[in-house]
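Every protein chain of the complex appears in place save one, which is left out.
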Amino acid sequence: MNGLTHVLTQVLVALFQVAAVAVGGPLLLGLMRKVRSRLEGRAGAPIHQPLLDLRKLFAKQRMRPRDSSWVFGAGPVVLVATVVAVTAVSPLVSASPPLGQSSDFFAVVFVLLLGSVLLALSALDTGTAFGGMGSSRSMTIGALCEPALLVAILAMAIAARTSNLPALVRVGISHPAVIASPARILALASFLVVILAESGRLPVDNPSTHLELTMIHEAMVLEYSGADLGLIILGESMRLVFLLGLFVNLFVPWGVADRPGVLFVGLGLLALVAKVCAVGATIAVFEVFTAKLRLFRLPELLAGGFVLALLGALTAVVR
Amino acid sequence: MLAFVLLLIPAATGCVAAATPWRRWIGWLCTASLGFVLVTGVVLAVLVVHRPALSAFGGVLRVDALSAFMVIVIGAIGLLAVCQSVRYLEREVSSGRSSARRATLYSVLVQGFITAMLLAVVAGNVGVMWVAVEATTIITTFLVGYRRTREALEASWKYVIICSVGIALAFLGTVLVYLAALHAGGVTHVSLQWTSLMSVAHHLDPGVMRLALALLVLGYGTKVGLAPMHSWLPDAHSQAPAPVSALMSGVLLTVAFYVLLRFKAVADGALGVGFSRMLFVTAGLLSLAVAASLLLSQRDYKRMLAYHSVEHMGLIALGAAAGTPLAIAAVLLHVLGHGLAKAVLFLASGEILIVEGATEIDQVKALLARRPALGGVFAFGLVALLGLPPFSLFISELNMLRAEVHVGLGWVAAISLVLMAVIFGSVMSHGRHMLFGARPDGEVAHKSPLNVSVPLIGGLVACGAIGVLAWPLDTLLRAAAMVVVK
Amino acid sequence: MNGATYSSFLEIAAGLVILCAFVTLWRRSLRAIVRTLAVQGMALGVVAIVLGVHRRDVVLIVVGCLVVLAKGLAIPTLVRRVLANEPMSRETSPLVNVPSSLVGAGALTFLAYGATRPVVALVSTSAGRLIPLGVATLLIGFFSMVVRRKAVSQIVGLLLVDNGIALVAFLATAGVPLLVELGASLDVLLVVVVLRVLAVQLWSKFAVLDLDQLQELHD
Partner (left out) sequence: MNEVYVVTVGLAGLIAAILGGALPLASRVGAAVALTWLSCGAGIAAAVSVLSSGHVISLSTTAILPLTGVTLVLNPLGALFVISISVVALASTLYWLGYASHGLDTRSASSALPLFVTSMLLVPFAASVATFLVLWEMMALTSLVLVLTDQSRREAARSAAQWYAVMTHAGAAAILLALILLSAHSGGQTFADIEAHARHLSGAVRGTIFVLALLGFGSKAGAVPLHVWLPKAHAEAPGPASALMSGAMVNLGIYGIILVGNELLGGGPVWWWLLVSLLGVVSALYGALYAATSSDLKRLLAYSTTDNMGLVLIALGASGLFGAVGRPTTAAIAMVAALLLLINHSVFKGALFLAAGAVQAATGTRDLDRLGGLMRRMPVTGVVFFVGALSVAALPPFNGFVGEWLLFQGLLHGLPTSNTSVVISVAVAVAALALTGGLTVAAFVKATGIGFLGRARSIEAAEAHEAAITMRLGAAALATLCLVLGLVPMLVLPAIERAAASAGRVSATSATGGWISLHLLGLRGVLAPSLLAGGLAIAVLVVIVIRRLTHRRSHAWPAVNPVEPWGSGRKLQTARMQYTATSFAEPLQRVFDDVIRPSRDLDVSHFVESRYYIERIAYHTSNDDVLERHFYRPFIASVRWWGQRARRLQNGSVHRYLAFGFVALVIVLVVVA
């Protein structure tokens, strides 16, 4: 009986996190656009505009290029599915998520990677120049992000003697000194760089460009329409929220529900929303004042991230 | 007595061949005599492998396990070569390149050659050994020059001049050994009997023996084809008729080496292994280096095979330098394996010369595609010579190297491995040019006649069999090794 | 005869052998060289006979006579036959000129003395002291084979080598056992025959006068 309730609560928490991220993703997009337009002196669309867009897209008809295979259809689905799966088991709202002890940071990263790989493949499946261009560029960036990301994780994991996500978050709550440690600060800095690169924000990619030749992410999804496009937008935004949520919980873990109970979960949600919105807004502000980097200047940026992470790892190791 | 019969039969066959104008059956008669030699060798081996040596004529002829083994080597490879000679002579006569008289001469010389080699290995007297080896030089000179082209004559001139000098040095060495034996303290009856030399080995004067052994290694080394006295070898082997090349490269070299082994045993008794080891290592490494350098940009496939012989003689010299029972057993196995493989290759190259009409490597192309049987034999022969399993050369090389490392010649093993790798690379690239490639359009794949492919394949199979099966050779090898290792 | 005369005879004969060796290096005319060779052969036979007389050894005396016949008469005649049908009967330009080759021969003689010290020490008879001369003859013969361009000169060189060895054999061991001795001399005879045949063929069929022309076979 007790076990059953436990399982039920676990499932509820999981669904709750997923729902929160699913709704929060588009809203975050809306928020960031709002901030940008305000700073640029425009009124801007309402914050919930992306949700409306999604509803419209899901109602529209789906198209696929001639000569494309099942991979084209699979791309968006897997993209969203991967984000959903990792969201369900990660310590976003609650520090003890379902299957918590098996939610491993490396695993999470590789699952997310699966999504972006499928998207890149489906872009190639369109059989157009733009699809190839987009996936080639995003794969290049991904290949260069990978080292920074993994070494950053390693830096945090060495300090905490584990790569288990909830454990990493709880360590922050129990020993705040760990957060202040240079290892984690450096690691998180490079983690942030990676987040920006992976989710196609400035200065790596301009999400609101309409010129194919400058596109990276947009070029990949050029052929999608209707529900598929909706899924992609949803998935991307969810991933942004998920990564930012992880980031803030690793950096300022306070407020995360570290024991069961509706109240604590509610608090955790509020804390998460607050922190993510703050970070999102900051990014938006930052984006206003930066221009997109040239593609072949990106390695320098990512190498910088990598070096930060490596320094973090070394500081964590050398006692 | 059996040993005497052993000598008699080929000699008698030679006389018969001399008496009657050449016919096909003469050829088969010669082949039969070689078969007899092989069988006798086996019988002798069975007789002496576990018992003391047989001797005849007051020890002038003496057969122990080592001699028996060498008789087997001569019989086996001689059988291959003589059996192919039939075909060779038929071709020569039918094409009018040589008259029946010369064919007769050829058969007689070959039989004499065989007899001389047999005498060398069954002689119990080192003087007689010397005479026999010298006799092989004289006989083979005519065989090398058999084709009477300018190149053939040039080759035989170089061959006889260089080898006579060498063999003369060997004679001086023999004389000095005899001198040392004469002055060995407290010995009554002194002769050039190998056994008596062995018995007084410990009393021989070291100074003289050092000089003697050095001269012997230099002298017989010339016949073995050890650098720096190897220079006659590529010319002679590339100019002689294919069967003769097979005999010379497969057997003659190792017969000379057999004599060296006997003398080494005597000298080691007097000097310890150190000095002979120094000589053999020097000669062996030099030979390997020369072979490696000259194989790199070789353009003639018969010369390639000749240098390959230089390499293998260097290898067995190194094995002998190690001198442990295992090493000598491996050396003997290598002698047999190399003899078979090299004979097969020379015979095959003779066929290639006949069908392609060129001895340059870059004139011969795509053999595997155009002449599958011949190309296959050549390819597998090369594989065998490069020391890859299942052929026996691999296992013998492995054990020689083991012995070298065991006696502290690890650096020698390392150097020889490097040189062998270089040789592998160059031979591989030459073989690639000859064997691989596409058959020209319209040309059909030729089939080789059975009387060519069967003996050659048989030789390869034998070479593989002795490399895989330990029985029955193993005991003989060990017994033979114990003859020269105390 | 008494010891003194014996050893002086021996020394004269042996000295004659090595002297002939020097002469072959010194002369250019092939005929003269062959003549010298004959003299050397005779001297060699004399050495054997003297030894035989000294030791009351009939076999050795017989061998000595045989040597005189073979090396003093038979072989030189054979070689002369080669000369008979070769027009250019002069060693015009040896690879090393005569003076320096004579110097070289001197050096080789010293080497021979150095190298045979253990042998001399072992034998320690009046005959034994002469062994180095045999070795020196051998070296000089070998040397002349290296530096002389004519087929005949090379044959002669080979025979010098052989005579040197025979000299050593007689002086050191009063001759190896008869069987071997005969076999050896027979072999030498045959080698000369072979060489002669080859030389004649090379000259008559391919007009090879000079061994430097034998460079068809090379890598």
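General observations
Letters A, B and C mark the chains in the order given here, with residues in each chain numbered from 1 onward.
Operating definition for what follows: a contact is a pair of C-beta atoms (placed from the backbone, for glycine too) under 8 Å apart; a residue touches a chain by one contact, two chains touch by 3 or more.
Note that this is a predicted model, so its numbers are computed, not measured.
Displayed chains that the missing chain touches over the full complex: A, B, C (touch as defined at the top). Among A:Leu12, A:Ala59 or A:Ala177, the one in contact with the hidden chain is A:Ala59. Contact with the undisplayed chain is limited, among A:Gln10, A:Ser135 or A:Asn206, to A:Ser135. Note on the undisplayed chain: of the listed residues B:Thr13, B:Thr140, B:Asn399 or B:Ser453, the one touching it is B:Asn399. Touching residues on chain B toward the chain that is not drawn are 157-158, 161-162, 165-166, 169, 210-211, 214-215, 218, 222, 228-229, 231-232, 234, 290, 293-297, 326, 329-330, 333, 366, 368-369, 383, 386, 388-390, 392, 394-396, 398-399, 401-402, 405-406, 410, 413-414, 417-418, 420-422, 424-426, 428-429, 432, 436-439, 466-471, 473-474, 477. Taking the complete complex into account, residues 95, 108, 111-112, 114-115, 117, 139, 142-143, 145-147, 149, 154, 211-212, 214-219 of chain C touch the chain not shown.
For chain A, the list of residues touching the undisplayed chain reads 58-59, 61-71, 73, 77-78, 80-82, 84-85, 88-89, 99, 101-102, 104, 106-107, 110-111, 113-114, 117, 120-121, 123-133, 135-137, 139-140, 142-151, 154, 157-158, 161-164, 167, 212, 222-223, 227-228, 231, 295-296, 299, 306, 310, 313-314, 316-319.
Here is the rule we go by: only the chains that are shown with their structure count from here on.
Viewed as a contact network, the protein chains fit none of the simple shapes, being neither a path, a ring, a star nor fully connected.
Averaged C-alpha coordinates put the centre of chain B at 31 Å from the centre of chain C.
The distance from the centre of chain A to the centre of chain C, each centre being the mean of the chain's C-alpha atoms, comes to 100 Å.
Our note on geometry: chain A versus chain B, Cα centroid distance of 78 Å, whole angstroms.
For chain B, residues touching at least two other chains: there are none. Partner chain B is touched in their complex by these residues of chain C: 115-119, 121-123, 135, 138, 142, 145, 151, 154, 158, 161-162, 165, 168-169, 172-173, 176-177, 179-180, 183-184, 187, 190-191, 194-195, 198-199, 201-202, 205-206, 208, 214, 216-217, 219.
Against chain C, in their complex, chain B makes its touches with residues 125, 127-128, 130-131, 134-135, 137-138, 141-142, 145, 148, 150-151, 153-158, 160-161, 164-165, 168, 171-172, 174-176, 178-180, 182-183, 191-192, 205-208, 210-211, 234-235, 238-239, 294, 297-299, 303.
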